[in-house]
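With one protein chain withheld, the remaining protein chains of the complex are depicted in position.
What follows is chain A.
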Amino acid sequence: MSRIARRFATLRAQGRGALIPYVEACDPDYDTALAILRGMPAAGADLIEVGVPFSDPSADGPTIQKAALRGLKGGSTMKRVLEMVRAFREGDDETPIILMGYTNPIEAYGAERFCTDAKAAGVDGLIVVDMPPEEADLLAGPAAASGLDIIRLVAPTTPDERLPVVFNGASGFVYYVSITGVTGTRTASTNELAQALPRLRKATDLPIAIGFGIRTPELAANAVSVADAAVVASALLNTLEGSLDADGKATATTVPAVLDQLRGLADAVHAVSKTT
């Protein structure tokens, strides 16, 4: 059983939902990003998304765009991202790590080599934002061969008849993009989520995570009350950005500020009882 499946099984047995925080590799530098990543499980992260910086993140809002540019300035390359995951694995063999990024850096690295190296580094799953199922053949074979989960995105615009296409080849969990829009902007209403989730449950047995626009402990708790996990990215990146000095360098408050906020989100998520 993969780390991701194992983690969701444990959570289900405990009647809890999951919090999935996001950290951008090398934002604003390698050591700071690694310190945040290493501190996340103790602060309440159940799974972790690691952003792979890309120069042109066209599906992301201003917050993640800026984080990606800081990451690139901070020396991020695909090699360095995998190095960061490997360093994390030295102290944590349980928390699933999902890489989130765009197609081109993977293609530049070489899809097969990427999957082999990512698995060896301790990566469990991949979210490739601009790779819909119709274009997934580049990664499908190598990912399956390496035992990496391909996490598929579903959007409010995805019609029911398309769901089988989207879930074909999906594993790990399903990422529900709860709004039509870019990351970190609008928030889906409780009503919108309540309508969307049964539609997805009918089409898949995989756990469902909700992302885009979850900014507060209340919104995170609300998301896990209907889904299995909540993804929080822009809110944490905003906190990180706010802690940097005038030159964009990390300060003594950077790591604690992000982890404190994460703790608040995790407490709210874990207070939701999911007994069925």
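We take it that a residue touches a chain if its C-beta (ideal position, glycine included) is under 8 Å from a C-beta of that chain, and two chains touch if they have at least 3 such contacts; residues count from 1.
Note that in this section contacts and distances are computed from a predicted model.
Undergrad: Which listed name, "Membrane bound FAD containing D-sorbitol dehydrogenase", "Na+-transporting NADH:ubiquinone oxidoreductase subunit E", "Tryptophan synthase beta chain" or "3-isopropylmalate dehydratase small subunit", is the one UniProt assigns to the chain that has been left out?
TA: "Tryptophan synthase beta chain"
Undergrad: Which residue from A:E94, A:E107 or A:E218 sits in contact with the chain not drawn here?
TA: A:E107
Undergrad: Considering the complete complex, identify which of A:Q14, A:N168 or A:T185 is in touch with the unshown chain.
TA: A:T185
Undergrad: For chain A, which residues lie in contact with the unshown chain of the complex?
TA: Missing-chain contacts on chain A: residues 54-59, 61-62, 65, 72, 77-78, 102-109, 129-132, 134-135, 152-159, 162, 166, 177, 180-182, 185-186.
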